[in-house]
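Just one protein chain is left out here, and the rest sit where they should.
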């Protein structure tokens, strides 16, 4: 929900105006640069933005990773240096973007969400990642949460024989997207585990807490649906070679990525259908237990109300109740009560209430 | 609902007949004119319609804002002066239009809703805005509610260095649409807040008022759906350069607007799904509380009915009840009652009712 | 439902066989003719079908309105005289047609429903209207219910300066369709009013009658959906200039009509969604009231069962109950009962049942 | 469901292997031949398959009707004689085909279901019909149930002036399809009647039997949906003139048939929506009756529990209860009880429970 709450600040401003939305405002801006080709690799934090400019024209691939969006100056610098359109810069700052890919000729802009679970494994952390792919560079902007999912890509880059080293910036784009989508699977796995736990709970001992857990999961899946669904279109458009920046050799890998994305969506929909079935189970189990309770009440009442009436009857103080004076009176009433109780029990047995 | 109620007046009239529908009839008609180019800006209320005519042929952009549709003469004048088709004039007056864009060659007609919340923040105020875009002019017709959302655009126009000043009338169209869509976000934010409040209420202490609040919200979202959904098609058609009146430089901004519109719809659908899940929660919580109530009743009845029977039994006035005369009678019955009560409690404990 | 019941008569007959279905059989067949151009207008009932033939070849537009389908001879005559295909004649008689438009080259066949409310405003009267548009003539066939919605078109025709007089038969087709669609709005308005009444009832005092009213409205909206939905396709096909019989000047009016049709559908869907939400409200309010009832029962039972037990206890006739003889016995039991009742009330207060 | 149960026999066999599935195995195989042109008609049962061969090359239309699929030899013979592909023969035998039309160049294969109600009017009998249309012949294969719906077509063939006699084999195909679809209407009419009966039952006195009837109807409509839905595509493909075997003169009749098919689907969907609404009505009426029952219980308990307590109270055997000895005691308690009962009744009146 938080993502909805920040749009209002922007209402009515000129398009392309750079202002902070959401978390972006706080924290620092850290810039890292990796320059590599098949033979060598250069990797270090960047202190002055001008450094990026220099790398722009030498061969090899340059990957600039910007973590944290607090420093608007850095962004403006990148904007003018790499010729990025103000609307794109605005989108990078607006951290509630719907995943999308837009081709600006000189460069390709891809924005999506990086998903992870917090330590307890119950809350979903989501961070927006913007990727700007040029001819021989890729700039990634992260919203600024501690850590990212790119470590494995960095590890592969270090390895001189990795295919990644021999390919262009578009292959790096694929690698980053691939690792992000792989982490989607990780999150879905955890949620699937949680759904199975709830399933067991439902059968053993369902409580209102179970319903609230189902509802919370439903909302998380709804959120993931909002994040995953547009991604399919994004990857599909990349793979259709709409852009000249994507080489033919990369297309086959993007097709593979597309298959993964479809599978993520498939799994998500399966989880959603499972959850919706669960509430029905819960409601039917609550109804059943109500039935059980009512049966107990009815059995007790049906047996003891007539008996109590009989006992009350012979507690009346009328003159001239011949039964009271007869020596057979008490045993007869005793027998009558036994018959009534027994008859009721047989009746309930036949009705399968017992 | 009110929007449905006014169509009937028109039934059977010739198309293009100008009659008032809904609120349009009351109030006054106020016309404001802004004429601007990069170097100067001229802004004043219009008293005679002929004034608009003069501005028509001089360079620069003319923005005429008509607030209130009561004065049919003004409309007819604009119609003949700017060559607006009678059907368009009819649409401007019919304040229950579905958002749409229609290209009439010489000019482009866009109609949509301006949304805001009332002071209390609970009711949605909606006002129809018709925009007629020509080569170098834009005429906006408002239904006539007090105030509009265009103030920020007017403020930007005053600023000489604003991009708005350097562009054509199509960019002004974009600016107005953009600010309207931005206000959609504002309304959705408030509704999202309200949904979160209801969520808390649902868990703490749900009442029938909660259900009615959910229903009211559902209807508001249904109304917004009706307003937002066709807008997507409208902006999409504008951005596809179907019209010669839209310049290439504006298209990229319209694409950005399209992304916002899709995001508005996305958010709306998320809110709708959240609401529909809530009713399930409510029903399951009501069922649960019924179960609770019934358990209390059953426990009480199951314990006290047998005990009352026993007490009643020994209140009978039969002759020859040996128990009554035995000195162990009373303590024995006392013990029996304790045993029954205790046994019941153990039974309920085992059934987890306690 | 009635419309379903008449198809069976036709099973297995050769296509193009003219037989009556539904209401069509009864009543008389009345034929009216209007011949007009810009300068003069001629209007009178037709007694011999040959008369229609004569008008066929003179300039100006001829509108023949056939009310009631009982006289098969009249239909056959029109068929051979205007070259109407037997399948079309069969369709005209089959009064359960789905709205459709079919282009037969020489003429265009449009069939749809005319909707009105009965006097009480609760039942929907529907009558099938078939329109055959030729180069300079239009023949309308009505099922034969008393009255139609065309009066306003007839009034406009009398007016010499009406645009209708200056245009061809295709514009007359538009005028008739337009007035029919306008009456759809009228019916929807009344239904919307009724839905609002039910809404108030739901909140104040919902009964089973409310549910039945909802169900009845649902069925009416379902019927209207069946009538309105195909119409959209019909008007859309007319407007796409598929037929040479539709002139360019009329297309813009048909586009306007198309917008109205979409709006009718929009409104209808809104009403349907509102209704479906209402049943949920009803069910949740019924559950709530059940809860209320059960709480009252439980409170009463929980307070009086223990008290009754105590009273019963001291009504026992045992020898040797020391409490009975003690002077403090009665006041002590009195105090005990007060304590129990008070404790229970406090407990229910805490549980928020009171 | 039965249709699902026979597929397994075939698992793993080579495609085109002819084996029996379902009912097809039992009964006899009866072959009838009708040869006709405009001037003469020849009609008789066929005893030797060679006879069919002879008719193949003479002018006029040959209609061979095969009733019962038990005799595989007959099928193989037809297969080789008319050049029918083994896969088609396999499809003819597999009596659980989805309706479809396939163009094999030389001939057209159409398979669909013939639907009728049994004598009691409660069960749907369905029989598969395969139609093979060649240049001048049509072969129809029926599964072998007693009787078919083609009698009226046979009657029309006898009539020398029938259009059927003057047209080719494709018109015969249309005639057979038309009469099959007409019988769909017959079945839907009966189901619609049954739904109306259930509606009355729902309002008067709904029982579990009503729910089971609704469920049974739902399944029947589900079955019909499975049968009708693909037919639309079948007729649509025939009408699109995809095949050379369909002449232009027949296309207009197929378009008419297509309209009927769409109408069948429309009616079916209406019935399905009506049914789904009914279950809601049922549930809400059950909830209401539960409420009624609980109110009666609560009213009785709330009035008599306090009264019983009072009566029990003065049945206690304490010494020193001054009320018992006072002459006003009994009348005072009598008055108290009346007051309590009256107060309760007023309370329930105010709560609208009475």
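To keep things simple, chains are lettered A, B, C and D as they appear, and every chain counts its residues starting from 1.
Basically, a contact is a pair of C-beta atoms (placed from the backbone, for glycine too) under 8 Å apart; a residue touches a chain by one contact, two chains touch by 3 or more.
Not measured: the values here are computed from a predicted model.
Only one of the listed residues, A:81, A:209 or A:262, touches the absent chain: A:262. Considering the whole complex, the residue from D:77, D:100, D:125 or D:351 that touches the absent chain is D:100. Only one residue from D:46, D:70, D:117 or D:211 touches the chain missing from this view: D:211.
Interface residues of subunit D with the unshown chain, by the touch rule above, are 1, 4-5, 7-8, 10-16, 85, 87, 91, 96-98, 100, 102, 205, 208, 211-212, 215, 218-219, 222-223, 226, 279, 282-283, 286-287, 289-290, 293-294, 296-297, 300-301, 304-305, 307-308, 311-312, 314-317, 321, 323-327, 329-330, 333. Subunit A residues in contact with the hidden partner, per the touch definition given at the top, are 149, 151-153, 156, 162-164, 174-175, 178-179, 182-183, 185-186, 188-189, 192-193, 196, 203, 252-253, 255-256, 259, 262-263, 266-267, 270, 273-274, 277-278, 280-281, 283-285, 287-288, 290-291, 294-295, 297-298, 301-302, 305-306, 308-309, 312-313, 315-321, 352-353.
The criterion applied here is as follows: only the chains that are shown with their structure count from here on.
Chains touching both subunit A and subunit D: none.
When each chain is reduced to the average of its Cα atoms, A sits farthest from subunit C.
For the touching copies subunit A and subunit B, the fraction of interface residue numbers used by both falls below half; the interface is of the different-residue type. The distance from the centre of subunit A to the centre of subunit C, with each centre set as the mean of the Cα atoms, comes to 42 Å. Averaged Cα coordinates give subunit A a centre that lies 26 Å from the centre of subunit B.
Under the contact definition stated at the top, the residues of subunit D that touch 2 or more other chains are 315. Viewed as a contact network, the protein chains form an open path, each link joining two chains that touch.
A complete list of chain pairs in contact reads A-B, B-C, C-D.
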